[in-house]
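All protein chains but one are shown at their positions in the complex.
On to chain A.
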Amino acid sequence: MCIWVSVALRGEHNGCHDAERDAALLSQTFLGDAVRGMLSQYDDPASGSGYADLMPHDLARAALQGLLNRTNLPKDAVDYIIYGTVIQEVKTSNVAREAALGAGFSDKIPAHTVTMACISSNQAMTTGAGLIAAGQCDAIVAGGVEFMSDVPIRHSRKMRKTMLSLSRAKTLGQRLGLIGSIRLAHLTPELPAVAEFSTAETMGHSADRLAAAFGVSRLEQDEFALRSHTLAKKAQDDGLLQDVISFKVPGRDIVSKDNGIRPSSMEQLKKLKPAFIKPHGTVTAANSSFLTDGASAVLIMSEEKALAMGYKPKAYLRDFVYVSQDPKDQLLLGPTYGTPKALERAGLSMSDIDVFEFHEAFAGQIMANLKAMDSDWFAQTYMGRKTKVGTPPIEKFNLWGGSLSLGHPFGATGCRLVTTVAHRLQKEGGQYGLVAACAAGGQGHAMVIEAYPQ
């Protein structure tokens, strides 16, 4: 079962298509405190997913194999493979290529890796769409992968310098001298941080400030988080999350569903302490998306190619935009800026959209974006618009859960959003869907998707 998304760039209709998210998405392992996830994943025996022994390309490989299985795609039928990822494993810096080879794709298919924070796989898809639109390719596979269970931890700069000098040292004396210069401080490792390089502010901190700037209360955030988990649970129970494939962890069980969905109660959510801004902040572990392992893949083709190969496309990729703003104070406002631009390019208005899928980085970020979109003052002062953007009707918004409940493997989320829109359009019978997401660096993305006529 494949999703067909078509590409309409420069007026041309190009076809496309899709596929899956892998079980790994579901692999979130610990409760409550998402922020320090990396460590908890090791420590929590309950998680025991055995993921820590894997490598990122293993997850991507599984997603690609799942795609091959579901689509019966011949292993040499695509022209190009593109993957998005954020935290790179240095051994597989071009993870697209390693995963493609490992998944059994023909070694004649070139592959490259892109990175654009939380919209990396969106970038992979649109890069592919661009190749098709430019006439370079007819069929591509795009996807994303993120592996938080074993992030690269580096030696300190001092230690790295010493080690590099050591490899160049010629005499025993020089070597001993260098070894002797190593101090305890050299051994402090460098951990990757979910913080902006330009401002050194962590994303959760920024989200808390953003929520405060838009006067989003703790209650509103907790309610939205609860909604996300409740809807995700319902979607999971109703079997709507068809994009999920099972993943066999070597030496362990098969993981076959998202394991971060935990509908709780408002009372329980209320008990949590703020995670970033203490003691008066409003962003908590429960109303933030959690660190997750996961991979995704979609098949994108020109319409002619898809039909020629006998596929029934799922949807057209109508149009898309990327936007960027101040990485300090408007870090997470990408959807607000991206939505009107994408709609304008596609010649649509808010009321034409039947399905909205926004990336839920934080409940506070979603609420802040909704308030920004509802504000004439904000639109006039910061967006150069005459009137407000307008807010998506909540009854059309993220109805199958979102990043808050399903999880957010940075590099892989974009494909999940697009796939969900395609599936919801099929299920709900709408015509247009809109994906919007924010990303580190103050960047953002929005994409308009149209259902393929049934």
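Note that contacts are C-beta pairs under 8 Å (C-beta built on N, C-alpha and C of every residue); 3 or more make two chains touch, one makes a residue touch a chain; residues count from 1.
Operating definition for what follows: contacts and distances are computed from a predicted model.
Between the listed names "Small ribosomal subunit protein mS23", "Trifunctional enzyme subunit alpha, mitochondrial", "Ribosome production factor 1" or "Myotubularin-related protein 6", the UniProt record for the complex's undisplayed chain reads "Trifunctional enzyme subunit alpha, mitochondrial".
Here one chain is not drawn; of A:223, A:329 or A:352, the residue touching it is A:329. The omitted chain makes contact with just one of the residues A:94, A:199 or A:230: A:199. Checked against the hidden chain, the listed residues A:210, A:300, A:415 or A:449 yield one contact partner: A:210. Touch with the hidden chain on the side of chain A covers residues 197-200, 205, 208-210, 212-215, 277, 279-280, 326, 328-330, 368, 371-372, 375, 377-378, 381-382.
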